[in-house]
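Omission of a single protein chain aside, the complex is shown with its protein chains in their original locations.
As written, the chain order gives the labels A and B, with residue 1 at the start of each chain.
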Amino acid sequence: MESLMTVEDLKKYFPVMGGVLRKKVADVKAVDGVTFDIYKGETFGVVGESGCGKTTLAKTLLRLLSPNAGHIFYNTPQDVAESIRSLEKDNPKSKTLKRLLKQYDHAYASGSRLRKLRRHMQIVYQDPTTSLDPRMLVKDIVAEPLVSQGLQRGGSTIGRVLETLQMVGLTEKHLYRYPHEFSGGQRQRIAVARAIITSPEFIVLDEPTSSVDVSVRAQLLNMFQDLQKDLGLTYMFISHDLSVVECISDRVAVMYLGKIVEQAKTSELFKNPLHPYAQALFNSIPVPDPTRRRERAPLSGEPPSPVNPPAGCRFHPRCSLATNTCEREEPPLVDVGDGHYVACFAVNR
Amino acid sequence: MENQQTVAQIKDLYLNFYTYDGVVKALDGITLDIKKGEILGLVGETGSGKSVTSLSLLSIVIPPGRIEKGHVEINLKGKTYDLLSLNDATMSCVRGKYISMIFQEPRAALNPVYTIGDQIGEVFFHHRKAELIESAITQLRMDLETASGLKAAIYKRELSLYEKMRDDPKSRTVWLAQKIPIVNRFRNRMKGAARRYIVDMLKSLNIPDPGRVIDMYPHELSGGMAQRAVIAMSLSCNPVMLIADEPTTSLDVTVQVQILLLIKDLQRRLHTSILYVTHDLGVVAETCDRVAVLYAGNVAEIAGVIDLFKKPLHPYTQALLESIPRPGHKFVSIRGTVPSLVSPPKGCRFYDRCDYAHDRCIHVEPELIEVEKNHSVSCHLYYGET
Partner (left out) sequence: MTSTKRNESFRNRLQPTIKELKFTLTRLLKSPLSVAGLVFIIYNIVIAVVAPIIAPNTSGVRMLDPYKIPRDPTAGYWMEPRAPTSKYLFGTTSAQVDLYYGCVWGTRFAFQLGLEVIVSTLLIGLILGLLAGYYGGFIDEVIMRFTDIILAFPGLILAMVFVSVLSKSGWTTINAAILSIILIGWPGYTRLIRGEVLRVRGEDYVEAARASGASDLRIITRHILPNSIYSVIIVASLDFGSIVLTAAALSFLGLGSPPGYSDWGRLIFDGVAFASNGFQYWWTFMYPGLFIIIFTLGWNLLGDALRDVLDPLSRRK
């Protein structure tokens, strides 16, 4: 499978100011060294609880936030990526490296190149009420990406806007209205129309169905799948609703406190989670079958704050399998076969 | 669980909201009953009326709402009380003491400028003051035996004050003593007694280090801990019934497990009846004994949890169960939308979304009929099958 986006050791920290002189006292390590690939045409699911960094990861990928370290290779040919890696190891100060990075590494892109790249990746937010400008007409909201990118002018924009609205199930009479006149599900469709109008290749869906009614959820999810087939989109689907992720994703990554702890094909991951946190997470999904009630031991403690993550393996204070090594060293993400990666000393012995 | 006593029942409740856009007929004849020691799940989507129903159990009707007719009754110590007919003062003695409620957002339910201890203590002082006085008196009597001199004199005065409080709470002396700055320190004994109760309760809810938590402010607690503090507040008077309105929706899924286990533990230990309002069928399957499904202000179906999931009778219940996401299948949704409650259809409110609808459904509203033992449904498909 061809890789659309390769992320290597991405880090995003937020400084915490303190003291009288308001200097930086600590960092909130929201994303702390994340590596993965997203293949063309797939839906890559990212799950985790609050504070794990999944939304920060999404925004950093889209360069709405600037990463502190790491690479984001977008549509980079294999050999270029290889040469970048070898150059970094052997000759980190070489001019060729700098040139290649500026050209291919999304993390270093800036100015007009960054603006051009924005055409190819878009985001759909969780809450459609706040993600649409309440004082703009629907027509202008959906047309805005075209105008900002200078892709179309004047009369032809409205044709394209109408076309896009029809793709998401809205009609011409919705053009000249304000967002507050629509229901939650319809507003989310408007947000999706805005996201697909520049014909992007990659869309981040950040909990797109959490703020809508249960009965509307299925309609939206079916729409996402249809659009993916029709337009050849690649999705990054972030959610805390594990049952939805199971149905819509091809591969899933589980995040905990800024790191990926396990990653695999969806069916494999849900059937056979190996990391203790992933096991606890999947174990805690309530099953809608009263004859299968399990006596579950809940995960002890609370997720610690990302300002002072525990040393060594982030999960060790709550882990029943923790050993001395786990307290000292961070486990690397290891391939246990067939694209199933786990970062745990207990598993990868 | 055959002949369980019923702890509360709602009979034929009608509730309207008088808004700018018209009269919203939110509740259209709700009939429910909650048995002692059971967890009854109340399932429904937005607009089904589940939150309004749970609030009306506490006789809390937020204007522009108004209860048109119906009864909300609780059965205490053999007598039945109609909650809607009680005045505000009496009702405030019921709330918190016999029936209490926890909400979806724990941090919204807690006052950010008071510590957890203060807030739970408030419930104690309002409802269980007599116990606190007794506990203070007992402790004073013990202290008097070992004290001497000035201390003994002070304790004797304190004791007389407390006894006066117990016997004649409205006396002038007590009132005066509470107003004078240094003298009113005698109340600290009650606060100490309350504190001991609160620490015990926090411990029983698995809150680590309760001695420290009791002095913390709500913003210093995580979501799960805050929800547990709210549960502590609601349980301080050992209520007969607890209403939980989507208490875990805003929490992480691993924390949800902890809270759900806690709730089941409460049911087991304290025999509290719990009305669990939610839209998550998974939670219902894991936690509830019986389930009531609401649609657009009507009760569509009430059944034991296994019956509901294995043999759903109402088309809406069937559609809900089918819409649960299953890997490998396309997502199934229920076609159409909830009808406008300002001008609801004359017959069955689910008519336009039902695959089994027929003529009778347009004109006549279905009634809740018990089709099988402990399984009632309001649908014309079962008309004539009692």
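One rule holds for everything that comes next: a residue touches a chain if its C-beta (ideal position, glycine included) is under 8 Å from a C-beta of that chain, and two chains touch if they have at least 3 such contacts.
Being a predicted model, the structure only gives us computed values, none of them experimental.
In the full assembly, the chain not pictured is in contact with A, by the touch criterion defined above.
Among the residues A:144, A:250, A:268 or A:330, only A:144 touches the chain that is left out of the figure. Across A:78, A:94, A:130 or A:166, the single residue that touches the chain missing here is A:130.
Within the whole complex, the absent chain has one touching residue among A:12, A:29, A:194 or A:340, and that is A:194. Note on the undisplayed chain: of the listed residues A:28, A:62, A:107 or A:280, the one touching it is A:62. Chain A residues in contact with the hidden partner, per the touch definition given at the top, are 59, 62, 64, 115-116, 118-119, 121-123, 125, 127, 130-137, 144-145, 148-149, 155, 158, 175-178, 180, 191, 194, 198.
Simple rule for what comes next: only the chains that are shown with their structure count from here on.
Chain A and chain B, compared by their mean Cα positions, are separated by 38 Å. Within the complex formed with chain B, the chain A residues making contact are 49-50, 213-219, 221-222, 225, 240, 242-244, 246-247, 266-267, 270, 280-281, 283-291, 293, 296, 298-299, 302-303.
The touching residues of chain B, when paired with chain A in their complex, are 45-46, 222-225, 252-258, 260-261, 279-287, 305-306, 309-310, 321, 323-334, 337-338.
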